[in-house]
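Structure incoming, see below.
Note that one protein chain is taken out, while the other chains of the complex remain in position.
And then chain A:
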Amino acid sequence: MPEIKVTPLGAGQDVGRSCILVSIGGKNIMLDCGMHMGFNDDRRFPDFSYITQNGRLTEFLDCVIISHFHLDHCGALPFMSEMVGYDGPIYMTHPTKAICPILLEDFRKITVDKKGETNFFTSQMIKDCMKKVVPLNLHQTVQVDDELEIKAYYAGHVLGAAMVHIKVGSESVVYTGDYNMTPDRHLGAAWIDKCRPDMLISESTYATTIRDSKRCRERDFLKKVHESIERGGKVLIPVFALGRAQELCILLETFWERMNLKAPIYFSTGLTEKANHYYKLFITWTNQKIRKTFVQRNMFEFKHIKPFDRSYADNPGPMVVFATPGMLHAGQSLQIFKKWAGNEKNMVIMPGYCVQGTIGHKILNGQRKLEMEGRATLDVKLQVEYMSFSAHADAKGIMQLIRMAEPRNMLLVHGEAAKMEFLKGKIEQEFSIDCYMPANGETTTVTTNPSVPVDISLNLLKREMALGGPLPDPKKPRAMHGTLIMKENSLKLVSSEQALKELGLNEHQLRFTCRVQLQDPHSDNDTLHRIYTHLKSVLKGYTIQHLPDGTVMVESIVIKVSSSAEDANTKVLLLSWIYESVYRSLRVWQPPTLDIFLR
């Protein structure tokens, strides 16, 4: 039985360093190759030694697919391709290909230049790695090799995020990456057709959450920002440069415009301008509304949002600052946070998920005293707010996707074990399909039951289809007989006659003849005719013919009459039939008819 095997190297019952190995139809595919924000040691990257203990990965992998540019999905890519060694194709969408190297370079700078780590990938390695990337367009069917094909679907999560459908023969797997089932201010909703994969591998970040309406969340967010500004506080919003940042910028920009607010909004790092430029050039990946109006008004040209300079942090008066990175684990957002943490008028709004081990995660859990490097402690007095703006599908969204794709099996990754357990139960109950949630390094195997594609001769198919009358009822199943020829790799289903002809075999006719004597004074012809009329009256529903050459045919059974040489009144009946007809009809009529003659 063919099998599909799935082994997460990362993101198994966990969020971070997504890396999932899939074996399908003899092909090995790596889905995502991310890093873990919560670790600074070896655990930061997936354990590639699982694939092979020594040497390069090229011969063990047919392709690598990156779902989107977030570092927990692509952060380990240069390490894997350049330091471990992989030269095969890496697939990602155009926006991902454009943005991914910038984030990787940023990540490298923080790790190497700031933290002083050695034995890390270099800028050149990022470039070399990106040379192996093959861009992927939405809905394009990419033939990786003769058997393996992949197709990308829109996932909504961030600019360029994609779900992939992987197909070998009639077996298939869908990997969702991160996705969002509700359209937001700048992206559309994820969509997939009813492709009925053997396995759907889905993220489950919000496995237990059913979020309230987005409008309420937005109103809440704006209210909090507004209140804080009103009382002269500073608002820090840690974000990743691309993704939620643009969503919240659009939100604040329209709010500022409507309320005619004057407090400055800043966006940290030089990446901003560039980031917004990507959104302008990849406008086809945003939602319908933005795409429709971009000629008149480009939503990514902000009037109220200005670039941030380090010195602004000490300016008096209210301000809103978007700063990277989003989990307060390093960089500018952390610096600003340290500066502002002591004042209870200030506020930090965490708009997304924070990985365990980061400062973001600690303050969200209510920790008010933080240990910093050099044994210093930091008192957190400012308000801490959490608003889920990360564009992940919630439980409702995940169920919706299952309904869309109709998978035969389900596998959850990219979530916390306890939450997955809950969702797993729900899925199994609602869809009665098996749902798996392997831990890292644990392999899930499902057997598939593919049907066998066969070439059927059109003659045979048409003949069988026509058996239902001149206009066969397409809903009605029909009986069919044929011969399957298995030659090398081809499977052909043809009629038996054609099979004989194609294989150069001759037909062998098996014929039986039997003599029956009876007394009848009439001439041979009259006897034959009497037999004919008699049979006709006895055998209803059979084709009975009296042929001019002096024979009677019942279906394909031939009956002849001759007079015996000794006695003209003794007639000899010759009954002759071939094997096939015996099979079909003689079984029915042989005993009674012979009796008819002997009577």
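Everything below uses one rule, namely that a residue touches a chain if its C-beta (ideal position, glycine included) is under 8 Å from a C-beta of that chain, and two chains touch if they have at least 3 such contacts; residues count from 1.
Basically, contacts and distances are computed from a predicted model.
Enquirer: Out of "CCZ1/INTU/HSP4 first Longin domain-containing protein", "Integrator complex subunit 9", "Guanine nucleotide-binding protein subunit gamma" or "Vacuolar protein sorting-associated protein 29", flag the one the UniProt entry gives for the chain missing from this complex.
Expert: "Integrator complex subunit 9"
Enquirer: Out of A:343, A:445, A:496 or A:564, point to the residue that touches the absent chain in the complete complex.
Expert: With A:343, A:445, A:496 or A:564 as choices, the missing chain is touched by A:496.
Enquirer: Among A:58, A:122 or A:141, which residue is in contact with the omitted chain in the full complex?
Expert: The one listed residue touching the chain not shown is A:141.
Enquirer: From the list A:116, A:366 or A:477, which touches the chain that is not on show?
Expert: Considering all chains, including the one not shown, the answer is A:477.
Enquirer: Specify the residue from the set A:284, A:315, A:367 or A:533 that touches the hidden chain.
Expert: With A:284, A:315, A:367 or A:533 as choices, the missing chain is touched by A:284.
Enquirer: Touch as defined at the start, partner being the missing chain; which of A:376, A:505 or A:565 qualifies?
Expert: A:505
Enquirer: In the full complex, which residues of chain A touch the absent chain?
Expert: Interface with the chain not displayed, on the chain A side: 94, 97-98, 135, 137-142, 151, 170, 274, 277-278, 280-284, 294-295, 449-458, 461, 464-465, 473-488, 492-493, 496-497, 499-500, 503, 505-516, 579-580, 583-584, 594.
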